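Here the complex is missing one protein chain, while the rest keep their positions.
Then we have chain A:
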Amino acid sequence: MNVNQSAPPVPPFGQPQPVYQGYHQSSYGGQPGSTAPTTPYGAYNGPVPGYQQTSPPGVSRAPPSSEAPPASTAQAPCGQAAYGQFGQGDVQNGPSSTVQMQRFPGSQPFGSVPLTPVVSQPTVLQPYGPPPTSAQVTAQLAGMQISGAVAPALPPVGLGYGSPASLASASGSFPNPGLYGSYPQGQAPPLSQAQGHLGAQPPQRSAPPQASTFTSPASGGPRMPSMTGPFLPGQGFGGPSLSQPNHVSSPPPQALPPGTQMTGPPGPPPPMHSSQQPGYQLQQNGSFGPARGPQPNYGSPYPGAPTFGSQPGPPQPLPPKRLDPDAIPSPIQVIEDDRNNRGSEPFVTGVRGQVPPLVTTNFLVKDQGNASPRYIRCTSYNIPCTSDMAKQAQVPLAAVIKPLARLPPEEVSPYVVDHGESGPLRCNRCKAYMCPFMQFIEGGRRFQCCFCSCINDVPPQYFQHLDHTGKRVDAYDRPELSLGSYEFLATVDYCKNNKFPSPPAFIFMIDVSYNAIRSGLVRLLCEELKSLLDFLPREGGTEESAIRVGFVTYNKVLHFYNVKSSLAQPQMMVVSDVADMFVPLLDGFLVNVSESRAVITSLLDQIPEMFADTRETETVFAPVIQAGMEALKAAECAGKLFLFHTSLPIAEAPGKLKNRDDRKLINTDKEKTLFQPQTGAYQTLAKECVAQGCCVDLFLFPNQYVDVATLSVVPQLTGGSVYKYACFQVENDQERFLSDLRRDVQKVVGFDAVMRVRTSTGIRAVDFFGAFYMSNTTDVELAGLDGDKTVTVEFKHDDRLNEESGALLQCALLYTSCAGQRRLRIHNLALNCCTQLADLYRNCETDTLINYMAKFAYRGVLNSPVKTVRDTLITQCAQILACYRKNCASPSSAGQLILPECMKLLPVYLNCVLKSDVLQPGAEVTTDDRAYVRQLVTSMDVAETNVFFYPRLLPLTKSPIESATEPPAVRASEERLSNGDIYLLENGLNLFLWVGASVQQGVVQSLFNVSSFSQITSGLSVLPVLDNPLSKKVRGLIDSLRAQRSRYMKLIVVKQEDKLEMLFKHFLVEDKSLSGGASYVDFLCHMHKEIRQLLS
């Protein structure tokens, strides 16, 4: 948008402030007009400050449709308006408003007080917005929402127009800046509700608010000017600046004003809105878009550059004034909206191309022919018909598949279909398995393959008549004809060597070198295994697990144990020929737990004793895996190795490693070597493991560099997991380790699996991400696959798709169950195809997109410098958004940032990816940590990546203790923390309990059992068990959080202002990170700039 101009030189925040005042007014004036029309959603104003949206928002509201077009134009002129936005942000900041903002976070944060009064907006979040500020903010937001403009035509896509208009209007009414935001929503009302609560209110107010906003701008005035200077001559600036201010400030103000104002404009919306807070315009955007479905655009005009730059000239306020964070799309809001809107009804999969609820929403699935989103999620449920379109949009077409996903108890696991000796029915040509999409013809005697169109005969024993609709009359009796997911029993043809598999085996391989003994690991582990062995995974109702177990210990030699049931004592066999590993025994190594219990117990009792005095510090690694693999080979079964390893394997042996950790490589072209394995030996080994169906789970307990990048190669390629416990100490890490171990041992797992993704003609799976091995381009080989492992598959066009027939995916997984049964699990999914880009953008899923992009980027670092990878991501994201802007959004000011409703979180999430440890490591992040995270992310599902990149921050003391539900999350920013509260933060791997410095004594007492804040032990990892509601609730919450994640999260108590707080702040991803990662606001500005460059 206009912003651009301003952007370059401008220092985002700083400038704005000064400018504002001046600008606003002027700008407003201009904008108003324009804005008004835009109506729709507030676009996001200049990222920097806030989103400019402001301007538009105002507009948007009332006149939605009509306004829209104009709005855009208006904005255009305002282009500057955009600036204005920035300015606004600044303004707010700078001036009183801004200041307030800042404070909020700090002290009152949620400004509970103000809120309370507000009442109307009771909804949570709002807290912040102290009256004044909030108002402003909202305003801005409104502006941002932009999209609203088009609003009228919901489907078309929400565009962010309005802002300008709104501004205009707003300008008029300085006082009500906050309003803007509301406008857009206002329009959307119906939809809006769902989306942004915030939105709701704003709209109404919007009109007025905007006005108010202006005021703020005024403050910003000073800056604006400066901004303008650079960018556009006078006019532009003025406009934009104004708008910005609005945004920024809007939220708070809204609150108050809303009531009043709101009422005015949008009758309907109010209710909704009111409940939510006016504050968030962003959301509003969402709301606009009739349903977020469409695309709310954030027209955020801001000077890209400036934003980033941070505080430019205006410098005055160190405290970088910026766009009002509340004005930009909030993940929290989006999540909340989705929960509220879609959490209540089951998701029925019968309709093609439906976008499922977000992963953060709890919902039930009814399988009516398509696979549940728990198994497959796509980046888009509407695929462009042609590759040209796909190229233009740059939206990756990918599916995130979790073939063995665990289901909630309310859902049934896939039915097992047994077709007897003939095996599952398949298409003769493409080998696709029978599925609901297959078309029966000729009275049921033949069927046409839905993937390749080949016509096949129906075997006599499968024949069935068709009803009048052409459906087989038994369609509902057969899972393979009516469900999206089901299993076939495989025949012997599907087995290795044409022999039914024997039950798999688990081999526990324990490092007994000095470090492992000293840390107490070995004793702990042996003790645990004694009981854990009773809980090996079993299938169905069988009493006893079919899985056999074996034990190996090792340092620089390996010790195998004969635990045959007939022995009185276990026998140890040492193999020191690590260069040429072999298995020294056959009989008695792998045993049935119940038969050999006494011997096993005796062994586990003795292992810690035997090595108690060891001085051996060197270890081997590759030979250990080799040994396990050979053992499975000798036993002719698949299985899993559990490796417990402590140190860099430096003993003379194959796979010996050296310490190559070199921080100097970071940010050089050679950085990628840190992620690559040191030697090719492990790949070779992994290949052999895969061939044998030997999955490797690695538990690492390093005290220093162990080269995770190399050690994790085998687990990675065999579908295993890596767990890392740095500086393991029994006292501190016992619970985490044991919990992970239990979970890992007990979880249901498939072995020796091959996964193949078939697609209907027109698209083709071209790339795969995850923990597996591929020896050709189509078959994903997984030595082991559990319910947590996810494979992301990317598709490309190789032909035109047809809107009528859509696109079909069939994922077939052939695996050996833990009882040794060979099975095929089939997941089918039908997608829509579109000839309009807008349809694509309307049916996207940002969480999935981020999952794909993160995996893509994390793989990229193996081959390219990290910077290149980051740039690629940014570029792609910009292209996606620019394409939308160009093709789908209704015309609007170039300075406006318009985001598709479905992708409005893309920038914030992408920023989180960009500043993740792998792509932008801080000084405290070790090479091992990066490799570890890189490896973890590779097989994460959407829910995991979502929370991993954007942690959940839950205020504990906000809501009444009695409330049973999880407290609503707040955005991951320091500004959202109030020093009088306690927060939990989790990202799937870490769990922090942050205690504000001025938390009430009573709370401290009831949680920590100490009398004051200063007595709380920093770094505490366990909360005392106290019998009071708060303690119970918090501990209960922690437990439930842990239960949701596949890995146990160790709790760390962080006190405000404490050393550990640094660690905690690292996860406040909306803030600027110490390692140089941009804050959300900065990044949004930058993104906007990029988009503008693409558009120009």
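Quick notes on this structure:
Please note the rule applied: contacts are C-beta pairs under 8 Å (C-beta built on N, C-alpha and C of every residue); 3 or more make two chains touch, one makes a residue touch a chain; residues count from 1.
Heads up, the rule we're going with is that contacts and distances are computed from a predicted model.
Chosen from "Radical S-adenosyl methionine domain-containing protein", "Small ribosomal subunit protein uS7 domain-containing protein", "Protein transport protein SEC23" or "AP complex subunit sigma", the protein name that UniProt gives for the omitted chain reads "Protein transport protein SEC23". Of A:368, A:439, A:542 or A:576, it is A:576 that touches the chain left out of the display.
Of the candidate positions A:614, A:1000 or A:1056, contact with the hidden chain is made by A:614. Touch with the chain that is not drawn comes from one residue among A:437, A:560 or A:795, which is A:560. For chain A, the residues in touch with the chain missing from this view are 557, 559-561, 567, 569-577, 580, 582, 584-588, 602-603, 606, 609-610, 613-616.
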